[in-house]
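Okay, handing you the structure first.
Every protein chain but one is kept in place in this view of the complex.
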Amino acid sequence: MVSTLEDRVRPPAAAGGPLSTQEFFINMGPQHPSTHGVLRLVLKLDGETVREVIPVLGYIHRGIEKIGEHQTYRQFVHLSDRLDYLSALMNNWAVSLTVEKAAKIELNDRIQVIRTIMAELQRIQSHQLWWGVLGMDLGAFTPFLYGFRDREVLTDVFEETMGARLTMNYIQPGGLMQDIHPNFVERVKSFLKYFKPKLAEYEELLGGNVILQERLRKVGRLEAKTAVSMGATGPVLRASGVAHDLRKKEPYGVYSKVAFDVPVGTMGDCWDRYWVRIEEMRQSMRIVEQLIDNIPAGKHLLVKPAIVIKVPQGLYYGQVETARGILGIFVVADGTGYPYRIHLRTPNFNNLWSITAIAPGLRVADLVAILSSLDIVVPDIDR
Amino acid sequence: MGLITEKLPLYLDPVPGSSWFLGKLDEVINWSRANSLWPLTFGTSCCAIEVMMAAGASRHDVARFGAEVARPSPRQADLLVVAGTIVKRMAPRLRTLYEQMAEPRYVIATGSCVISGGPFIYHSYSTLRGLDGVVPVDVYVPGCPPRPEAYFYGILTLQKLIKEGETVRRPGERRKPVLAALPAGMTVDQIQEEMRSLLVTEKNSGDRRNG
Partner (left out) sequence: MDNEKLLAALKTLEPQISVRENADRLAVTVPCERLGAFMSKLKLENALRFDILYAHTAIDWVAENRFELIYILSSLEHGHSLMVCVSIPRDAPVAPSVSSIWRIAEWQEREVYDMFGVLYRDHPDLRRLLLEDDWQGFPLRKDYKDDFMLEKPQ
């Protein structure tokens, strides 16, 4: 009943005749520059054409779910940073939101507004990195430098408030770790002013490039129906034409009070995924602009850090829209300060699965474009 | 060329009255090894963003320390920067990568995970608690993840070791690794000062040899 990888990759018997071809298997990864980490794809190839993709996971499986059973809810937040480290704040928020809903902790407006601003800034930051890396994967090194140049501006803003550049551990059940820095509002405004023309530059530099368009347009199409069945979420799902965004559908934070659009693609190809993310950056800036001027007054932490938050017995599932899709936290609580079981429904795990539907029939070089447009973060897949 | 005419004479003694220089070949070789490290593109998790990407990008620019030519193939690289957690399943693959690299090869381990297991030390059935059981490590850079500046400190420390001839090992030979930590509570100015002093150790080592 249970098979192994070896059973899957048994090479087919050679066909007869002098001019016949044979399908073969090659490994892409676990150490490969375009898999963005230690992802391994076993490819079944017919010459240059991909016949089948078998993702092999677990090269960075750290057992976070098991560790989580031995951590209090507040302690677990720092592990969520290390899932999809590019949307660390949104991961923090997902854990906090689930725990707050379960333990019935009410938050004030200040906390909600600051959380929303931070999450949107991080969405921009994450997409900046994706944009740079997409360029690098497809052979252009310049976007990487441009993307990081602008990313560092935001990193500085975060660092000033949170004291960390990447794994912030800032949003806590019951509030925020620290209050925002006095310079925060001013610096975010100057960032918005700085980044708006830069986004136009992004589109000119990479989006307007014929080579890039040739590499992305009509490559790696994912039909809407397949995308839903494959469990894809986030920009990958929206590029396929399904306007499913938790910020609109099940608003959390203060998303119900701000105006923004959900960009939706039509074809579901790599270009749509590219375009959706560029447009999301624009919408995120719109959200931040609406909120940054009136951050309400109030306390930033409503539960004292020394208190161990106890969650009443039950099953809880909370989710947020991170930069890559829906991160769901499933908590089984037994009434103590520790979860009985904690399960992470991570966006990349589910998004990566759709590559098995996209890739067959394409060339090996297109696979790099697809991987890049899916925006994979491997530790988030393996947990 | 500027670098060579400026820095190389530190290792060479001019012969009086002629245009000849005398020096130990080893020292010249070590000097050139230290200043042309080719790291392997290898990142497993969060540290890769800071140490491989942010450090290599425009703001921090690892090219200043001569270690920017990241190679995807281990056969062309001589510096293995292990950026991120290593789990049981990855360890044999990492060992293979290390063994495929050109000699002499150096290893920098960045981040808490490869030092001790970091946040995954307890109750994890798969995370390795430290990298030293898999490959010999020259320099550890602590942090979770370390900042690019901390990584540069690690590179400079490694360069110092190479120049002093301490890291040229025979296969299988183990040596106690160095922890390249920046002390807590250090200010940016102090870090820059420290970096400068590390950079001029070249001069000092030249002086020491002369004296």
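Letters are used for the chains, namely A and B, taken in the order the chains are written, and counting of residues starts over at 1 for each.
By our rule, a residue touches a chain if its C-beta (ideal position, glycine included) is under 8 Å from a C-beta of that chain, and two chains touch if they have at least 3 such contacts.
Computed from a prediction, not measured in an experiment: that's the story for all the values here.
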item: Residue of A:V228, A:V262 or A:L301 touching the missing chain in the full complex; value: A:V228
item: Contact with the hidden chain (one of A:F148, A:Y170, A:W275 or A:Y316); value: A:Y316
item: Sole contact to the chain not displayed, among A:P33, A:G63 or A:G298; value: A:G63
item: Where the unshown chain meets chain B, residue by residue; value: 88-89, 121-126, 129
item: Where the unshown chain meets chain A, residue by residue; value: 1-8, 57-58, 61, 63, 65-66, 70, 101-102, 226, 228-231, 242, 244, 249, 313-317, 319, 326, 328, 330, 332, 340-341, 343, 345, 349-350, 353, 357, 382-383
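FYI, only the chains that are shown with their structure count from here on.
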item: Chain A residues touching chain B - in the complex, by the definition given at the top; value: 30-33, 37-38, 58-64, 66-67, 69-70, 78-79, 81-82, 85-86, 129, 132-133, 144-149, 151-152, 155, 165-167, 378-379
item: Residues of chain B touching chain A in the complex; value: 41-46, 48-50, 53-54, 57-59, 72, 74, 84-85, 87, 89-90, 93, 97, 119-120, 122-127, 144-145, 147
